[in-house]
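Only one protein chain is missing from this complex, and each of the others stays in its spot.
Order of writing sets the chain letters: A, B and C. Residues in each chain are counted from 1.
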């Protein structure tokens, strides 16, 4: 029972980014996923290609566990590195679930969907770390709660250190 | 029948912005709502306070029709200027519906929820006009499909002229 | 202003049923929609074909207003009798919104989607009236809060008389 019990207390870290991307972005995402799994985290992602697939591949090659929260209505849409496909059928609205399920988010590069996830993370109080992603200027230049990292390794460390509580109830013994 | 028939072909324009805001932002939102209704548009919004309420008040005082797409599970959460409350129970995920239901969006000022709506609009190909709102810099500085307007009146004109097809099927006669 | 003001206080009644159906079911749905509009109600429905289209046609031909809460991501999916398409992009999850937006629901005939709406109505405390629809037996035969009507006219009367509060806040004068 020891192993399973610890599954619930592993950090759950989200990696968000575009569904297709150039090779150099894939490499960043791979290193993010690898680093997260090496540190014992469960990878949460959107389950599809590009950044999501590269991060999941990195996580699997470091012996980690991967969850893919899919927009469509079939698990066959998951990339081959997803262990647990969550099939939502919700289209873009599933981006909210990626964010709420994670204790911190790393945004790698980014299209518009990624921007929506950055926005929801800030809205929901989930720490967000950017790696080569959107730069934002709020109305009236007020400060915004987003950290930028210069390398995948720094992004992993920042996300793990800033993450919110796992929220898990202790099991009766 | 003439009046009702034309309801389906009226432009549907979304106004998004924070649920509470200072007086000068409320005034901008009021003018946006008033201008949209005066031009014959149906106002789509999130149905709550702040920018949403001011825009809906403006629309009603110009004789318009207002739809409020609510995050909670009761119509009682709507502001008093909403004609048709749509009760979603979806929390922040309802932001996607605000966007998809509109033929163009005007973002007035903006917190994080507004940023998510700007992101979804760009993702879904719905034209987005900003008024005193977020400024965005995409990765690699690629251009982004967002227009900024300097006055409510210019925002209304831009949204109406850029709007996508209403998508409505002609009724058999 | 008088006309628009009263829009918010009109009853909002949902009609749910299959997206394709034989002629005799269409006729029942048409009479339901016509009766609701004649009584001053706004018709809420899923916006597509079959029962939804027949009810919307009936409502329009009685001079009513129709709202179609669509599962897909384009208003072009609405039937031609929808005045206000609400575009959710949520697939089947939009069934929850049909229910929450209505003060009472009439189920005409019914496939599985209709059954989900009957279930959500009971879950959310929205009165549900069945017309030639599912018959349900709960575990342990406990009573269930669903009314069956034998004619469209009786279904309309039952829904209007059982409807929950419109939940609308009075506008300041």
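The definition used in the following text is that a residue touches a chain if its C-beta (ideal position, glycine included) is under 8 Å from a C-beta of that chain, and two chains touch if they have at least 3 such contacts.
Here the structure is a predicted model, which means the values were calculated and not measured.
A.B. asks: Give the residue, chosen from C:7, C:119 or C:166, that touches the chain omitted from the document.
C.D. replies: C:119
A.B. asks: From the list A:54, A:69, A:128 or A:160, pick the residue that touches the absent chain.
C.D. replies: Going through A:54, A:69, A:128 or A:160 one by one, A:69 is the residue touching the chain not shown.
A.B. asks: Tell me where the left-out chain touches chain C, residue by residue.
C.D. replies: 90-93, 96, 109-113, 115-116, 118-120, 122-124, 132-139
A.B. asks: Applying the definition given at the start, please give the residues of chain A touching the unseen chain.
C.D. replies: Chain A touches the chain not shown through residues 1, 4-5, 7-8, 12, 42, 60-61, 63-65, 67, 69, 73-76, 78-90, 96-97, 100-101, 124, 165-172.
A.B. asks: Given the full complex, what residues of chain B touch the hidden partner chain?
C.D. replies: 73, 89-93
Simple rule for what comes next: only the chains that are shown with their structure count from here on.
A.B. asks: Copies chain A, chain C: same or different interface, half of numbers shared as the threshold?
C.D. replies: Same-residue interface.
A.B. asks: Which chain's C-alpha centroid is most distant from that of chain B?
C.D. replies: Using the mean of the C-alpha atoms as each chain's centre, the farthest one from chain B is A.
A.B. asks: Using the average of all C-alpha atoms in each chain as its centre, how far is it in Å between chain A and chain B?
C.D. replies: 30
A.B. asks: Can you give the whole-Å distance between the Cα centres of chain A and chain C?
C.D. replies: The computed centroid separation for chain A versus chain C comes out at 39 Å.
A.B. asks: Quick check on chain C: which residues sit in contact with 2+ other chains?
C.D. replies: Within chain C, residues 73, 89-90 contact more than one other chain.
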